[in-house]
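All protein chains but one are shown in place.
This part shows subunit A:
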């Protein structure tokens, strides 16, 4: 018997947006507040898992046609490239820099290379978690 629950599916449609917004907020707040790439990635993965619980695996694959193994690999690659980038500029491996710039919408903003490293961590966590959950869930 196919599992369809209108209440769960309707509330999931609203909740996923709240959870994804909060995960992005947590990821960018990680420099000065509690948060960071790891917990942001876990929150994003939990939003995706909520989608997978409320709808079919096949339906969600049609909505989000992403191979999560590639996401994880790309995250590790980005984190590695930030380290290599500091090497290329003549500093020790994984050195970090920051600067204050005037952006059009945000005003004076602190831009740090640590955010790119955090983005890599975020993608690696999302990819790993979703790969684990999906490879367990698809086993029949």
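Please note the rule applied: contacts are C-beta pairs under 8 Å (C-beta built on N, C-alpha and C of every residue); 3 or more make two chains touch, one makes a residue touch a chain; residues count from 1.
Convention: contacts and distances are computed from a predicted model.
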Choices "Na+/H+ antiporter subunit G", "Light-independent protochlorophyllide reductase subunit N", "Protocatechuate 3,4-dioxygenase subunit alpha" or "Putative cytochrome bd menaquinol oxidase subunit II" - which one is the UniProt name of the chain not shown: "Na+/H+ antiporter subunit G"
Of A:14, A:63, A:105 or A:136, the one touching the omitted chain in the full complex: A:14
For subunit A, the residues touching the chain missing from this view: 1, 5, 7-8, 11, 14-15, 18, 22
